Every structure is written in C-alpha cells, then in structure tokens.
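Please see the structure below; I have some questions.
Only one protein chain is missing from this complex, and each of the others stays in its spot.
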Amino acid sequence: MELLPIHILNSLLYASTLFLIAGGLSLIYGVMRIVNLAHGSLYALGAYVTAWTIGQLAGGAPPSTLYALLPVGAIAVAAVGAIVEPTLLRPFYQRAEEYQLLVTFGLLLILEDVMRLVWGPYPLSASQPREFLGGSTIFGSQYPNYNLLVIGLGFLVAALLWAFVYRTRFGVILRATSQNMRMASALGVNVKRVYVQAFALGCFMAGLGGAFIVPIQSAVLGMGVDALIIAFVVVVIGGLGSLEGALIGALIVGFVRTLGVILFPEIELAVLYIIAAAVLLIRPIGLFGRA
Amino acid sequence: MTTVAATSALRSLAYAIPVVLVLLVLPYIVTPYQRILMSYGLIMAIAALGFNILLGYTGLLSFGHSAYFGLGAYAVAFMVKYLHVTSMELFLLGGLIATLLVTAVFGFICVRYTRIFFAILTMALSQVLWSLAFKFFWVTGGTDGLRIPTPTILNGLVTVPKNKIAFLSHTYYYYVLIVFVVFAALMWVIVHSPFGQVLQAIRDNETRAAFLGVRVRRARWIAFMISGGFTGVAGILWAPLNGLTTPDILYWPFSGEIVFLTVLGGFGTFSGPIIGAVVFNYLKTYAVGLTVYWQLLLGAVLIVLVLALPTGIMGTLTRLTLKIKGASPK
Partner (left out) sequence: MTPLDNRPTDTPSNHVLLMTQRLCKSFGETRAVDGVDFVVREGEVLALVGSNGAGKTSLVNLISGLLRPDAGTITFRGREITHLSIYDRIKAGIARSFQLVNLFDQLTAFENVRLSILSREGKTRQLFRLVERDRHVRQESLAVLDRFGLEEKSNMLAGGLAQGERKLLDVAVAYALRPTFLLLDEPTSGVSTREKGTIMDTISEVVKSGGITAVIIEHDMDVVFTYAARIVMMHQGRILADGTPEEIRQNAEVANTLLGGSFST
C-alpha cells in the first residue's frame, strides 16, 4: 500500500494530462462552439508522433536532446488541426450543431485507422526521456522525476495559457470572438483566421498531452477514444468553454480516479460518469461555464 | 415524414408488401450466410427505427443508444446465466421490462435538456452502464463477455434445428423478420398517431407546442422510452444471433454507429433508418472483408455523406423523385 503523497502526485500527473486534453477541447468549444469528438484521437496522434520521433532519433542522440522532441508531436497535431478546420468543419458552422458531432465522429474513425495504418496495431513506446531522469525519494518511496516534470509542465502550460488568453492581444481577440462572433467580425476581426488558429491551438494542447504522456505509458490504439470520454467528463464538470474549469475539472477527475481505483475500483469509472451526469443535472454549464 | 402529402397507410403498404414478400422468400434464394447477414441488418433496423423517433420526429440527438442495445443483450445473457432461461419469448419479455425501467430513469433525467447537453448527457449515462459491465467482470464476464446459447422458440412449439447454422439462417431468420415487421408496423402507427404529431410539433417549435397545451417534457419522456424500448428489443434479438455479448456494444462508439446508419438512410423519413441500417450492415461487412482499415473507409463515407447528402439515401431519393415528377409534363 503506497503512501498518500504518492497517490496525490499520481493524481496531479493524471490531472496534468487531462488538463491539456480537456483544456484544448474547452478552448475550441469556447471560441467556436464546436464539440470535437475526434479530439481524443488527436491526443493519441500526438502520442504516436512523439513516440515515433523519439524512437527514430534515440539511437544516436544524447538523451537530453530528446526533450526538444516532445513538442514535435504537438506541432504535428496542430498542423493537422489547421488543415481539418477549414476543410471539414467550416462547411457546418451554418448548420445545426448536431452535424458537427457526425463529421467529427467520421474524423475519429479516420484518424484511428490512420494511426493503425502508419504505426501498426502494437503499442509504441518511448521511455527514454523518463528513464534518463531517474527518480527521487519522496516520503520513503521512489518516484520518477519525469512524472514530476510533467506535473510541473502541466501547471506551467496552464499559466502560460492563462497569460496568453488574458494578457496578449491575440487573447483579447480570441475572447471577443468567443463572446460575440458577429460583433468581433463587425469590428474588423478576421473570424475565419481566428477560428483556424484557435482550433490549431486546441489541437496543439491535445497533442502536447499525448507527447508528455508517451514516455510514461506507450501509445496504443484506442487510447484516444478512451481519453475523449474522460475529457468530456472534465469539461462537463468544469464547464464547456472555460480554461479554469478545465483545470479544476481535471484536478477533480484526476483525484477521483486515482483514489477511486484504490478505494472502490469496481465502480470508480461508474462514479465518475455519475458525477458528470449529476453536474449536468444540477448545474449544466459546469462549475465555471458560461452559457 | 409529413411532407406536402402525408403518407397514407395504403401507400406505405404498397411499398412495404413487396419488400416483405422478398424477405419472406429470401431463404429460398440466397445462401445461409446472406440470410444471417440480413438478420443482423433487420435487427439494426429495429434499433434505428427506435433511435429515429427521437432524432427525426422529436429533434433529439442521442449519443448514448448503445446503452439500451446493450441492456437488451446483457439482459438475455443474465437470464441465461443466472436464471437458466432459454425461451426466446421470455428473453423478449424480460429484456424489454429491464430496458424500459432503465430508459424511464435515464429519459427522465435527459429530457430536461436539448441539443448538445442532451447528447452529452446520454453519452455519460451510457458510459455508466459500460463501466459497470467492464469492471464487474465476475458478474458480466468483463471483456470476455457472456455466451448465449441457442434459444428455444415458442417453448418448443417450433422445432429448433440441431445445426446452429441451419437454425440461425432459417428459423431464427424468420423469427427476426416477424419481430421486425411487427415493430416496424408499431412504429409506423405511433408516428402517425396524434402523439406522433405532438412530437413533430415539439421538434419544430417547443415553445409554441407548450402554448398549445402540450406537456413537452412528458411527451419527450414517452418518446425516449419508446426509443429505448425498440433499441433494447434489437439488442435482445442480437444476443442469440451473435452468441456472445461483450462490453463493446455498450461503449460509446457503438452509439456513434447507430447515429451514422440512421443518418445514412435519412433521418427525415420513416423508412430511412431501415434502409440505412441494412445498407450500413452490408457496407461494414464488405469493408471489414476488404481491408483491416475499414474504419477509415466508413469514416470517409460518413464525412462525404454529411457534406454532400445530409438527408441520407431516402431523403435524397425523395428529393430526386419530386424533381423528376416536377419536371415531367402534365
């Protein structure tokens, strides 16, 4: 039976990854009112690309340079997003929102098989970045330093994102467009460009989540589909469209699952979905959501 | 559904009877494999009909219908495992009761919302069921699933061939066909009833419907239960055919499949979901046989469908026939 501090760290680790995925999902919804069912698959894509890149270069390169490769997965996914938005999503902005679910579901099916096509059905691992950093002794137990790095990076990204959205000019434009697209357009904002950029940013975050997690757990087919539904729970609890909500939601889900697996393993998932349903009933816009 | 001229019973029968006749003589024309394939198609057609009373007629998109399909299937599996039941009729009765109970609860919760929140809520609730099936492996068999043996039909009144293939491709095929015809007729009556009109009104303008003295939430709730019930029946029929039930049919992508096949056929017509289910069944079987990357194929089909033909097969056909009729000289 491991100590509580280790569980807390694991919760934070899980929350860190969840925040990246759910934050991206929430950002996209907040700006464009799009619910992207393929978002989890983009996270998986980030994991695969990162794992593959590290695997290609790991043989020759010194381990420290591998860390520079982590963003590669995220950038690749952002690029995919920048292509997908204008081609697949833009035609549906005028249509009923249910069509988005269909088109992004189709995208999910395609992405899942693209990953299978490119990387095969077996898990792809890239544990070098984790192994290289070794571990620390925390309250008498060994804990990987890489995990601590990911926790730290998660919070760093949250802070950077907050600064980006609330302190930069682009952030102002982003928020204006999300609150009132027509008004922003009338004021001269190039809404089409903002949409592509926002979507790419959201995808970047998902890809980054995949990149960070892959040294800890291999890239495996189906991880995206599993991740999406959990990300949904985070966003439901925190509030669709809210970054603070994604953070708080990720923390809540991270703790519930990590502790749940220890205390009530059979129903920990069920409890999670019941919490989501309960939030949807009591306060459908979530803890921090705006309508 | 209601276009300029509401489809009369006679006209619908005129379309339906030839189709049913063909289906009746199918066992004498095609191979056993084809008949089993058609059984799967008809089963999904029942599920799609159920799904579409919510989408096409009430305007509610559920992304959690795998829950009711799975409930039906697992109800059968549980009745086999724990109650040692083998009667198909008891499966239908017990499974339907179980499904209706859960749909009543889920529906009561879900109909307080519409659009995206409704869709997400249905998804979350279906995942509750999936996670229970997945985790409580000593009850549900976990990912290995539970086996369902050959059932008895009408308590032995109908002899069940010892050969499983013969049973599935002949006796069971007719059983599924009969249930399909009964349920399709039932759904037809429901959507052409005053209640069906109310649902369409709610779909078009729920505020006005309320101002007409309609209890909107209650009507949606009843529609939800009918919807879940039909999909549950599909799951019940599916279980003995498949021989095995696993948590996969409770997992959310299967809900996506149900949405997909309904949209493929056209959610704006009565027969669209039926056509969509049968076509999708063939499409998927063919794709799976063609390539291991069948999901890619289906995903592409879905995107093209939604981009180019959003009204689905039947919707597009209806539009084309109207155009042709309009173009022909009087």
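Note that the chains are named A and B in the order they appear, and that numbering of residues resets to 1 at the start of each chain.
FYI, a residue touches a chain if its C-beta (ideal position, glycine included) is under 8 Å from a C-beta of that chain, and two chains touch if they have at least 3 such contacts.
A quick note: this is a predicted structure, and the numbers were derived from the prediction, not measured.
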{"item": "Which displayed chains the hidden chain touches across the whole complex", "value": "B"}
{"item": "Hidden partner chain, touching residue among B:Q34, B:T114, B:T150 or B:Q200", "value": "B:Q200"}
{"item": "Contact partner of the left-out chain, one of B:V181, B:V214, B:V279 or B:L307", "value": "B:V214"}
{"item": "Listed residues B:L83, B:V105 or B:V189, member touching the removed chain", "value": "B:V189"}
{"item": "Those residues of chain B which, in the complete complex, touch the missing chain", "value": "2-6, 8-9, 189-190, 192-198, 200-201, 203-205, 207-215, 219, 222"}
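As a working rule, only the chains that are shown with their structure count from here on.
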{"item": "Separation of mean Cα positions, chain B and chain A [Å, integer]", "value": "33"}
{"item": "Touch list for chain B against partner chain A, complex", "value": "61, 63, 109, 112-113, 115-117, 119-121, 123-125, 127-128, 131-132, 134-136, 252-253, 256, 259-260, 263, 292-296, 298-303, 306-307, 310"}
{"item": "Of chain A, residues touching chain B in the complex", "value": "35, 37, 88, 91-92, 95, 97-99, 101-103, 105-114, 116-117, 225, 229, 232-233, 236, 265-270, 272-274, 276-277, 280-281, 284"}
